[in-house]
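Beneath this line is the structure, given in structure tokens, with notes to follow.
Just one protein chain is left out here, and the rest sit where they should.
Which chain is which? They are A and B, in the order written, and residues in each are numbered from 1.
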Amino acid sequence: MKNLKKTTKVDFATYIGVTLAFLIVSVLQGRDMLTNAMASWLVPVCCFIVMAVSLNLVVGISGELSLGHAGFMSIGAFSGIVASMSLSEAIPLAPLRLAVAMVVGAACAAVAGFLIGIPVLRLRGDYLAIVTLAFGQIIKDLITCLLVGYDKRGLHFVFNLDGLRSVNDLHLEEGGVAIIKGAQGAVGVTKLASFPAGYILVMIALVVVLNMIRSRTGRAIMACRDNRIAAESVGINVTKYKMIAFVVSAALAGAAGALFGLSYSGLASSRFDFNTSIMVLVYVVLGGLGNIWGSVIGAAVLYILPEALREFADYRMLIYAIVLILVMLATNNDQLKALVGRIIPRRKEAETNG
Amino acid sequence: MVFFSYLISGISLGSVYAIIALGYTMVYGIAKMLNFAHGDVIMVGGYICYCAMTYLGLPAIASILLSMVVCTVLGVVIEGLAYRPLRQAGSLAVLITAIGVSYFLQNAAQLIWGVTPKIFTSAVSFPLPQGLTDLGISSEAIVTVVSCVVIMIALTLFVNHTRMGKAMRACSEDKGAAQLMGINVNRTISVTFAIGSALAAIAGVLLCSSYTTLMPTTGSMPGIKAFTAAVFGGIGSIPGAFIGGLLLGIIEAMAKAYISTNLANAIVFAVLIVVLLVRPSGLLGKYVPEKV
Partner (left out) sequence: MAEQKRFEKGKMVPVPSHSIIPERDLDKSPILECSHLGIDFGGLRAVDEFNITIGRTEIAGLIGPNGAGKTTVFNLLTKVYQPTRGTILLDGLDTAGKITAQINRMGIARTFQNIRLFSNLSVEDNVKIGLHNQEKYSALTGVLRLPKYWRQEKAAHERALELLSIFDMQDLASHQAGSLPYGAQRRLEIVRALATNPSLLLLDEPAAGMNPSETAELMENIVKIRDTFQIAVLLIEHDMSLVMGICEGICVLNFGRIIAKGTAEEIQANPAVIEAYLGKQQ
């Protein structure tokens, strides 16, 4: 029971920490103590926390390197935007519409995750990584070719394969709106996202991932990570559990994408490129593989850090790069680890990831 | 005729990918790391050559050589400072460090040379007979293809017939055993990075000669594509990188010409996925099943 209690404690500390942070920031915001720039970070930070937590499920818990996580965010963002824009009359209540958009985003990303997972999960190691990278690029390029409009007759799609089509090819009726305009991306989006919605999404993601890790599903996923052959030998269907991790992760990324998409009035698919995937991966690795609260902190700090460094203008990304390299060198340095080990006596008990 | 000119541009582009992929594949084969900073070394190579020609007024050959020297030093320094301390660390730690190096190079280049694209005058241009230019063959294409073939042959000979080459093959099989046999593993890896970076410099010059613009992000996409090419051919295999690069270039050029400009990259990646599903270790890679 001791073990169970410890992990439960860690989980609750995570929930409480996130809630406290939300309350403090909300109070600050209420008293106008945040600059406009700071206020504009709030929703994206929540989105990237969810991205990091969900990617950690694949990279840390399931042990497969994914380099295309932004692709699922992208699918979630654009499907969420389409859902929200086309339902604006059917569901006038904004928070409800946001929730529906996030569910749609999550569902679309989950379907994509399942379809992509079929080929991807047959591969191993670096080959799997490169294929996720490839899918991320393909998703980005496909959305660049997509034209979507909405009018009284419903949704209209045109796939701009030859690059010659335009919004006119959607043949929208009077009063119809073009929602996604190819390379330009989504335009004229009604912003629905709010910080409380972001907080709720973060909490949902945490509950889903943490509770899953502590259940038989999560144990099976970690078993496949630690030793694939041994997992098979105790009757675990490895492909099934890798797929569960992959699809759940995609769904959460999709929901985060929908929230992200609905926090801007315009959004291009190039926003979700390889660099975005890598950025989230950096949050996960620096936060600690398999360490969920680490991902929360990693995403929050590393998203805000470059933003806060804006006064250094040109130097900020250079500083970020140097900090990144130094942190990796420091955390993997044996002498340094030994030093830390002497200060904090190593606990002998198992860290059940989290 | 039109098809032929597309084919030529595909082969030319593919040769650039192949040169970059050769560097990638050697580094992967020996250090077992995905060096995401490789593409940015290409960009640095392009800038050095540009500066040597524009500001120092050096002749093209000297500029290319200078660019190779600078990139070689850069590659060895990066390896020594950023990757060597992580030799015992997990592959993800090295991957993230490589990404850090990539950010660093891009942003340093942006500080030094600015974000506005530089117009790169071809370093390998020479007059061609009318007949060839009518076919869509440029001097850049000829130089690119020829250098790619020469480099491939030279590398194969180097790896198979020299002491250092043998050391490299040994390190790629088993670093621990190689060390016990008296091979200096660190030196071997440094040499590999040196060769890979010198190749990246050549690729940078050739790439910029064909496409004439140069900016801090020039190297990213070719870097990713070349990585794809290396995986396509079977990562770790020198002929694999050559074939993979060439095929990738041709597929990309054909997709651009006949299917869709917007989707050319997507098609390239889709082909990669199909190839990996049929042959999980690429065209020429060897499949090593896990021993129980």
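Just so it is clear, a residue touches a chain if its C-beta (ideal position, glycine included) is under 8 Å from a C-beta of that chain, and two chains touch if they have at least 3 such contacts.
Remember, predicted model here, so these are calculated numbers, not experimental data.
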Contact partner of the left-out chain, one of A:81, A:193 or A:212: A:212
From A:110, A:192, A:220 or A:280, residue that would touch the chain that is not displayed: A:220
Contact with the hidden chain (one of A:166, A:190 or A:233): A:233
Residues belonging to subunit A that touch the chain removed from view: 1-4, 207-208, 211-212, 214-220, 222-223, 225-227, 229-238, 244, 290, 348-353
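We adopt the following convention: only the chains that are shown with their structure count from here on.
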Inter-centroid spacing, subunit B versus subunit A (mean Cα positions, whole Å): 31
Of all residues in subunit A, those that touch subunit B in their complex: 59, 65, 119, 122-124, 126-127, 129-131, 133-135, 137-138, 141-142, 144-145, 160-163, 183, 228-229, 274, 278, 281-282, 285-286, 289, 314-315, 317-318, 320-322, 324-325, 328-329, 331-334
Interface residues, subunit B side, partner subunit A - complex: 28, 34, 36, 82, 85-86, 88-90, 92-93, 95-97, 99-101, 103-104, 106-108, 110-111, 220, 224, 227-228, 231, 235, 259-263, 265-266, 269-270, 272-273, 276-277, 280-282, 290, 292
